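Missing here is one protein chain; the remaining ones are kept as they sit in the complex.
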Amino acid sequence: MSNPAHPDLAASGRVYAGERSRLRDNISRFVSLASIVALLILFTAMNPNFLGAPNIRNLLTDISPILAMSCGVALVLLLGSIDLSMGSIASCSAVMLTLLFGPLGWWAFAAVFLFGVFAGLLNGVLHAKLKVPSFIATLSTQSIWQSAAYIISGGQPLTLVPGNWGYVNWVRAKSLGPLPLGPVPPLFLIALAVMIVYHIYQSRTGTGKTMMALGANERAARLIGLGIDQAKIVAFTLSGIGAAIAGVFFAVKLKSGIPTVGEQYNLIAIASAALGGVALTGGRGHILMVILGVGLITVIQNGMNVVAVDGFWQQIVFGLLVLAAIYMNSDRRRRDLVVK
Amino acid sequence: METHSLLFSASKMAKRYPGTTALNAVELEVRPGEIVGLVGENGAGKSTLLKLIMGIEQPTEGAMAMRGEAYAPRTPIEANGMGVGMVFQEQSLIQNLTVGQNVFFGLEASYVRCGFLDKRRMYEDTRKILGEIGIDYIRPDKKVSNLDFATRQMVEIAKVFSVVTRRNAGGNLILLDEPTSVLNRSEVDNLFDNMRRMAAGGNSVIFVSHRLDEVLDVSDRIYVFKDGRNAALLDRKDANEAILYEKMVGKTVSGEYYKEDRQAVPGDEVLLEARNLGRRGFFGGVNLKLRRGEVVGVCGSIGSGKEDLCAVVCGDESYTAGELVVKGRVERFASPRQALKAGVLSIPKERREEGIIAEAPIYENIAMSNFRAFRRFGCVSARLERENARRRVDELSIRTPGINQSVGFLSGGNAQKVVFARILSSDADVLVLNHPTRGVDVGAKEEIYSLIRDITASGKGMILLGDTLDECIGLASRIIVMKDGLVTREFDAPAGAKPEQLEIVKYMV
Amino acid sequence: MDKQGYSSPIAREFAQEMARRNRIERIVGLAPVAILAFLVIVLSLVADGFFSLYNMQSVLSQLSIPLVMSMGLTFVILLGGTDLSGEGLGGFVGSIVVLMVLNTRTNLDWGLWAAVIGVAAGLMVGTISGFIHVYGKMPSFIVTYAMASVMAGFAVLSYRGQPAMSKYEFFITLARGRFLGIPYLTWTALVIFAISYVLQEHTRFGSYVFAIGDNERVAKNTGININRIKILVFAWSGLCIGVAGVLGAIRIGRGEVVIGTGTVFPAITAVVVGGTPLTGGKGGVVHSLIGALIVTVINNGLILLGVNTYYQAAIQGIIIITAVALSVRRGRKVVTK
Partner (left out) sequence: MRKLFSAFLLAAFAATMLTAAAGEKLTIAVSIRSMSSEYHMQYVAGAEAFLKTLPPGTAEIQVLPCESNDDKQINDIKALLASRGKNVILFVDPNNAPNVTAIAEACEDAEVYWVNAWNTPEGITPFLYEYWVHHQSCDGVRQGYDIAVNLFNSFKTPGKGKILVMEGMLANTANADRMKGLRQALAEYPGIEVLDDQAGDWDTKKALNITETWLARYNDIDGIWCASDGMALGIIQALKAKGLNGKVKATGVDGVMDAIDAVGAGDLVCTIANNGWMQGGYGVAYAYAAYTGKISTKTMPARERMFYTNGFLVNAETLPRYRKEFIENVPVYDYNNLEFPIARAMEVE
């Protein structure tokens, strides 16, 4: 806060009332699991095919791009910051991938990955070094990458020419070499890998732990000797990579490079991370739990089609279910928690 | 001005925090129209008593009375209602509101007509209130953020005065906690005139300050506090600085308490040297050498610049003059992280705000300053962290249900030990301790002192800002005294030939 | 004691240092005005027709909706929160208002009452959002995001895919008419600005919002009812979105959900570029007026210069990030989230 105003008052407000073991933290995680289970039961009751193998495959495919983005933005949310540029980075990546298959072949994936690194790095440097609020920094880079997507694609939605389908047919593979995958699509395995890598990085490396620490108390993290700017830049870079991977998923899944494909996913990814228990004010949250938030939103969207929610009511039901899920997830026990 | 009935009285006041006793059986009486001075070392319980009177915190024991009736406020607003107002050390004005809005914050009811605030009338009344303490040159419509520190302090005093005298002009109690630290001479004189005018109007003032000359100048009676107890009550006419020092300081605690016998003889290798170090506006001309195994104590009152010196050494602030040499290399730290790389690490003063990550578990907090030491195949291994944590918890006898416990839940003393465990787990060899035993129970204090001895014995150097003068003398082998940003005196304090507190205090205050 | 009565040279340096920091703070505070002036000057030189009377009037009428939205958002951001509900709520109010006046679809003709009901609906939804945010202890970002989706659904439901065209004479004159050269829509926006200014400067509510934004615990300890103030802030934001929805419907003469889409983020940008940081406590409605002008002038200028459509978004982003980067306090210890 701008003025410390008699710390005695502030300090007395911050006393942690009573015993708050880490278990109570976990209860809120199981709540989002409980709400998913409740919805699964309900939707299956209404239409048994909901849990049929094809729809499980659909659910897991739909989860993949949002999961890649949500894990990225979850790291940024841990800092207490926000990343609004994921949508455009994903769109730009989808367009690039479609174009680069021709000249680079399999290396196109690497090139798009590097683009994700660069885009995330730019956000991190603008925020950490120039001290521009992350809301504005990422909102501005969103419009920059949106323009880039238009320019690269020449204003046309790009089709992946059949000649290059070879690079993307693995998406529909039903087995990983000898191992039959059943309903699990390859995209989901990659998304899971991203989640696990991001979780390990956040929980088991110095920079990763710094992200959580500085989100909880940046002043203390600085004095403890943690690398604040480095952690911020890496968090935004990983978020950029997550967005690029989501862009690759869109391109590979839709066999197209559409410059506006990722536009709507900024807020969905942030809502998913929040539903997964990541606090928007930073310092609280668990990467592995983000899949619960993403799963919940995907189950809602998919379920509404399976049980034929009337077209006019879909947006209303979606909003109400997100509100209910967040209500059950919010931490109402700590009286002194300031919720902005 | 002797009137028999007391305006305010507090008897057998006690305040115990888990593990520490801040106040113990304290008596205080204030007659109407009287200015009572309150002096004592840091941590003597002065601020705690004011907080109890203001209703910010509730006493563990004891009773208070205001104008003869029982008085137990639960919030500052209740206290204001009963005619008790306080000016805080750190200002509580809202930066973005104007002076008038601040003075009448929360009390605008009488100026509101059908929802709209009659600002003109409010500002007129503000000008009158400011006039009452002689600062009506301040424009009521000016934003507080555009005022300098001293003016803000005067506005805060005017506000408290207006709140307190709202119901009845006389018979109120105004508490001033270190109001003069940012004022210059003319402003201090103006403040004293106002205090005297308030007293003349039948109100009473409790004036807390570390500047004994000021207290002597304005108070009718002076209470001296020591370690949360009444140490002395002196009338103005039979009090002078020497007596006050002597009462404040009381008997020097035996050397054994500070483990004086284990005070290491400093090695000759100079770990850190400050050559004419200074930071514009905060301190200047500091020369000090820190050798291996040596503890250099820095003494001084609030605003003497000692805290800013610590901030510069540990890389939290930059310096604008002189040189800081660490292990022979001139360093200019951009952040505490760079300082840590050069082997300099600090224990901050505000433990909860600056020393620990409250939500993180103990084992993570302990490892936070030195992740590299717990790395296995590129990752920080939780097992190594936990092992180290278990070892440190036993070593420092930290009382905790388990090492997974969030540090936010530990008592003050145990949390401080976690910070020490973090320092020990890092390979820093120059430690900057900023009030390491502040708000820690007596038992934990002793453990920390022997811990400090172990650390110096292992060859690390320490710059220590003692919680009390006594602590500084007891632990340090060299003492530097600072006042208003400048070094006023240096003392050698080898084991067995410790300087007297009296001598040092002369240069401090 | 030196001549000015300071106890030591260090204390005098400290006073000078504080004075210097205050000066910088005030200069940085004026950055948005300088940026607006810079943009207007450059555009009037480079883009022909920028300073023409007609373009000024079209800038003023294009300013009306972002300005009204930013008025409500200013108070929300001063609290340190966010309000995304405009994306759906604006469209909802616009749609139901057109359905209630003389229009091509329904046979209702309630005249100005329709606008009053619309704005009241906005106020109600804003209050509900505030209530859920405060008593549900849920982040305002997520509550208003979900509310935007709900209200967008109700907007489309109101006209079931067949947007109505308004034939209400008074709305048509409002859309085109001018008074003293300033379009009626802009007058409405300026009225909302005036009300917001009075709310901010001349009511207790205004100073309490600043206090809560500055340090919520200090405000709580001075005994003000924080929850009530927060709900009032979201109610006012809902009302402003309602007004923006009505203005949107009047301007395009049709009631459809698109009235609200894409209005929230430019409004938030206007507030932040104007000088109200997202952490709250500083800034105000006057700053947001300047911010709204900056955002509108940028859009207007880019079109006047005939900039290629692909590059417009990028240029807009670069200008905004430069504007904010100029007016940000750097300091070592400054924590920007």
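Per-chain numbering from 1; labels A, B and C assigned in written order.
The criterion applied here is as follows: contacts are C-beta pairs under 8 Å (C-beta built on N, C-alpha and C of every residue); 3 or more make two chains touch, one makes a residue touch a chain.
Only a predicted model underlies this, so the values are computations on that prediction, with no experimental measurement involved.
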Partners of the unshown chain among those that are drawn: A, C
Touching residue (missing chain; options A:I258, A:A273, A:L292 or A:V339): A:I258
Contact residue for the chain not shown (choose from A:A128, A:A149 or A:L226): A:A149
Missing-chain contacts mapped onto chain A: 31, 34-35, 38-39, 41-42, 46-47, 49-50, 52, 54-55, 57-58, 61-62, 65, 149-150, 153, 155-162, 172, 250, 253-261, 263-265, 301-303, 305-317, 320-321, 324, 328
Residues of chain C (touch criterion as defined above) contacting the omitted chain: 47-50, 52, 54-55, 58, 61-62, 65, 104, 155-156, 159-163, 165, 175-176, 248, 251-254, 256-259, 261-262, 299-300, 303-304, 306, 309-310
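By definition in this document, only the chains that are shown with their structure count from here on.
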Chain B and chain C: spacing of chain centres that average the CA atoms, whole Å: 43
Shared-contact residues (touching 2 or more other chains) in chain C: 214-215, 218, 221, 281-282, 333
Residues of chain A whose C-beta touches two or more other chains: 2-3, 5-6, 9, 219, 222
List of chain B residues in touch with chain A within their complex: 47, 51, 56-57, 88-93, 95, 314, 316, 335-337, 339-340, 345-346, 348, 350, 352-361, 364, 368-369, 371-372, 378-382, 404-406, 408-409, 422, 426
For the chain C and chain B complex, residues of the former touching the latter: 1, 4-11, 13-19, 22, 25-26, 198, 201-204, 207, 210-211, 214-215, 218, 221-224, 281-284, 332-333
Touching residues on chain A, where the partner in the complex is chain C: 1-3, 5-6, 9-10, 13, 79-81, 126-127, 130-137, 139-144, 146-148, 150-151, 155, 218-219, 222, 267, 270-271, 274, 279-282, 312-320, 322-323, 326-327, 330-332, 337-340
